[in-house]
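A single protein chain has been omitted; all remaining protein chains appear in their positions.
Chain IDs A, B and C follow the sequence of writing; residue 1 opens each chain.
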Amino acid sequence: MDGIHDVGGMQGFGHTKPLTAGPPFAEPWEGKAFALGLLAIRAAGANLHAFRHAIERVPPAEYLSGYYARWLMGAQNLLQDSGVVSGEEVTARAARLSGQHAAEPAQPELRKPGMPSGGPGNLRNLDAPPAFAVGEAVRTRNLDPSGHTRLPRYVRRRTGTVIAVQPAQVFPDSAAHFLGEDPQYVYSVEFTSRELWGAGCEPFSLSIDLFEPYLEPAT
Amino acid sequence: MDGIHDVGGMQGFGHTKPLTAGPPFAEPWEGKAFALGLLAIRAAGANLHAFRHAIERVPPAEYLSGYYARWLMGAQNLLQDSGVVSGEEVTARAARLSGQHAAEPAQPELRKPGMPSGGPGNLRNLDAPPAFAVGEAVRTRNLDPSGHTRLPRYVRRRTGTVIAVQPAQVFPDSAAHFLGEDPQYVYSVEFTSRELWGAGCEPFSLSIDLFEPYLEPAT
Amino acid sequence: MTAAQEHLDPALRVEALASLLTERGLIDPATVENFIKTYEKSVGPMNGAKVVARAWTDPQYRVRLLADGTAAIAELGFKGPQGEHIVVLENTPSVHHVVVCTLCSCYPWPVLGLPPSWYKDPAYRSRVVREPRMVLAEFGLMLADDVQVKVFDSSSEVRYMVLPERPDGTGHLSEDELAALVTRDAMVGVAAVSAP
Partner (left out) sequence: MTAAQEHLDPALRVEALASLLTERGLIDPATVENFIKTYEKSVGPMNGAKVVARAWTDPQYRVRLLADGTAAIAELGFKGPQGEHIVVLENTPSVHHVVVCTLCSCYPWPVLGLPPSWYKDPAYRSRVVREPRMVLAEFGLMLADDVQVKVFDSSSEVRYMVLPERPDGTGHLSEDELAALVTRDAMVGVAAVSAP
């Protein structure tokens, strides 16, 4: 999904925020939102990838309103998708908590996703060997999935070099949509800044961890 | 500039707004904002391209807040850049108009850009012939300018076909930064949807008008 | 790169800017009013509708319009800002054109006036270059599978206007009556023209 979350290389966001060493939660509601997001994954019968995708689906202007605000709206997306709570219920409850009268709508029907889990966490063992080796030149495929993906726009259709083979992992593009774990090898692929941004950019290298289906041999 | 304005192909903005036939200005301030934007170009000694770039530089969350809101902030950017009015002056005047006491800051120093104009409008005649002809295969260069450009992200590094040679025009990438008109031929370049979005997309063709420096022969 | 600005309600920002610029003699409130009136009253899709109705009723005009849109449109007296070079795209039973400006909201002002809200909205701008059939269907325009869809992204000073198909059963209508049928949406390519 080419959503607002895919900000790598975008311009216009202004200066970075200062490196202040504040507490993890600037306000008490942020801590609650944090915990609630993690608990919502379980309550919704979802997974980490579906939660990330639920945050990506927060409308762009709201996404930009702040980290725990989007985190919380992502949690609500998950709960709505699974029929655990409806948006109308949240609105009505918020109104009642604000001292207004609001009829509480009926609970929605549960429709939790079902996807077999290969165990805790996201690392998996694969029988097949990795398709690419360290030192190999690879190219990111011309993919543009409309669902969840961990192949950001700024590295698409680019040629780089494998610098590490990482453990196989649950494939986010599949698991986020409850289509199965479909585990895949992950490669740390290094690109030159020139390959990413053309002539005239700062000289540096960028490494990013890409799932095997994102890659093809560079020819 | 890979800014928030470059939305071609982005996902997550939801449904289109309905095709209602409302008046051009939904509220009186929108009409005033419209006129003021056009007049600001002249007052700032700027041009249309610089105005577009000034809108692109509006911070993303504000950009998304609405068309005439970003148009107006773009106008203010132009006026600030040229030292015609300062942001402090606008803030102070807004406070006074709201009935608050606010000291009016000193006027800034004028620093209007100087760029010779080749005449009214943006069409120009060139002595040299166009580099590409109708039917020719062209590829968009690996360009990623940090300034104004009319080469959106979604057509970069793609191969298409010239379907029309348009009149030469002032080059936005140069004129927006007051670096001269540097007129260039413009080509309507047609891409297949598959070239843009990969397999699995709707079948259609997309034509976009690209300035000669954005293109190279497809090999 | 990004210019920081104090957050202000836009209705207040416009008053503050207008007040400062007027005071400095840089704008004239009468000019502001005049701009607003022009685009509220004189310049709008009724202009483009006249062009379309003429093309439907005068085959030679249609040929001129498709060969040199700017000149043919000027014959009817329509020209001005955002109309330096207008190209007319003819919809047929087998080809459907639809126009967008993904980078801002470029639009052929002399024939269509100022762009409507949906045209300027990121939802339209982002989606119509990626899933045009889906967008058209959302707007209520269902195209047969064998119709070719051609999307035009207005990224230079060329402006595009769609010449929609003349609806069946309108052979008896006058040019003025035909013009009354033509909608802005049809001239952008997101709707068809219906018989009365």
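What we mean here is this: contacts are C-beta pairs under 8 Å (C-beta built on N, C-alpha and C of every residue); 3 or more make two chains touch, one makes a residue touch a chain.
Everything numeric in this text was worked out from a predicted model, so none of it was measured.
Colleague: From the listed residues A:M73, A:V138, A:V162 or A:L215, report the one that touches the chain absent from this view.
Modeller: With A:M73, A:V138, A:V162 or A:L215 as choices, the missing chain is touched by A:M73.
Colleague: Please pick, from A:R93, A:R139 or A:R157, the residue that touches the omitted chain in the full complex.
Modeller: Of the listed residues, the one touching the omitted chain is A:R93.
Colleague: With the missing chain put back, which residues of chain A would touch it? List them for me.
Modeller: Against the left-out chain, chain A lists 1, 5-11, 13-27, 29, 31-36, 38-40, 43, 52, 54-55, 57-59, 62, 64, 66-69, 72-73, 75-77, 79-81, 84-85, 87, 89-91, 93-94, 97-98, 121-123, 146, 150-152, 154, 164, 166-167, 169-170, 172, 186, 188, 190, 193, 196-197, 201-211.
Just so it is clear, only the chains that are shown with their structure count from here on.
Colleague: With centres defined as the mean C-alpha position, give me the chain A-chain B separation in Å.
Modeller: Once rounded, the distance between the two centres reads 31 Å.
Colleague: Report the inter-centroid distance (CA atoms only) between chain B and chain C in whole Å.
Modeller: Going by mean C-alpha positions, chain B sits 18 Å from chain C.
Colleague: For chain B, write out the residues touching at least two other chains, lowest number first.
Modeller: Expected reply: 1, 9-11, 13-14, 57-59, 64, 146, 197, 201.
Colleague: Which residues does chain C have that touch at least 2 chains other than itself?
Modeller: Each of 1-2, 4, 122 in chain C touches at least two other chains.
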